[in-house]
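Before anything else, here's the structure in question.
The complex is shown incomplete by one protein chain, all other protein chains being positioned as in the whole.
Our next item is chain A:
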Amino acid sequence: MRRYLSTTVNAGEVSKFTRAAKDWWKPQSNTGVGLLHQLNPIRVRYIREQVIQNFHLPIESDSAWPLKGKQVLDVGCGGGILSESLARLGATMTSVDPGAANIEAAKQHALTDDETAEINYLCATAEDLCKQEKTFDIVCALEVVEHVDDVPKFIHQLTQLVKPNGLLFMSTINRSALAYLTTIVAVEQILQLVPNGTHDWNKYIQPQELTGMLTQ
């Protein structure tokens, strides 16, 4: 039995790490993680349909790897529940979360399956990526907005991360399927606070004023 010996790690950190790791991928646990696992299929299905439709992909609705060739960013990825699903649909995933423990847990779990082992997990924020001027075909910030202090600023950062004619998906926390539908409406209302004016919540076409710096 191999042992990883490290003198810089202390028991407290490790147990936090293991507790977080155990929780994210135990859908049976009662710490709210279970809810995210249950939500996931609906979210993934929606993203899948919208991607095929909006990118006018010349494929059947149930083809394998519909996200193949797409650069996808998952902001606030947590333990990687959404990231792994999108990776399995063929996406080239970059996933960021400010929580180091989350990223560690996500990395460990992703390595257990070939299809998810290539996910690029970074302990970072949307702001960090903006500074690096990275852009993506699809950006997802699901169940994140309610944790953010400055919502308009955050959304502005997200829009900067999306390539022209790309897609931005957002959602907020919910307690039931019905609430989920109503919160999409609520999020839309919040988005109307953003000065560049957005129409539907899952599709941001970058206004010309903001895209000056972007190459595409």
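Assume a residue touches a chain if its C-beta (ideal position, glycine included) is under 8 Å from a C-beta of that chain, and two chains touch if they have at least 3 such contacts; residues count from 1.
As a convention for this text, contacts and distances are computed from a predicted model.
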UniProt protein name of the chain not shown, from "Cell cycle control protein", "Ciliary neurotrophic factor", "Cytochrome c oxidase assembly protein COX19" or "Ubiquinone biosynthesis monooxygenase COQ6, mitochondrial": "Ubiquinone biosynthesis monooxygenase COQ6, mitochondrial"
Residue among A:Q71, A:Q108 or A:T125 that touches the chain left out of view: A:Q108
Touch residues of chain A, complete complex, unshown partner: 1-6, 9-11, 14-15, 18, 21, 25, 27, 40-41, 44-45, 48, 60, 62-65, 84-89, 108, 111-115
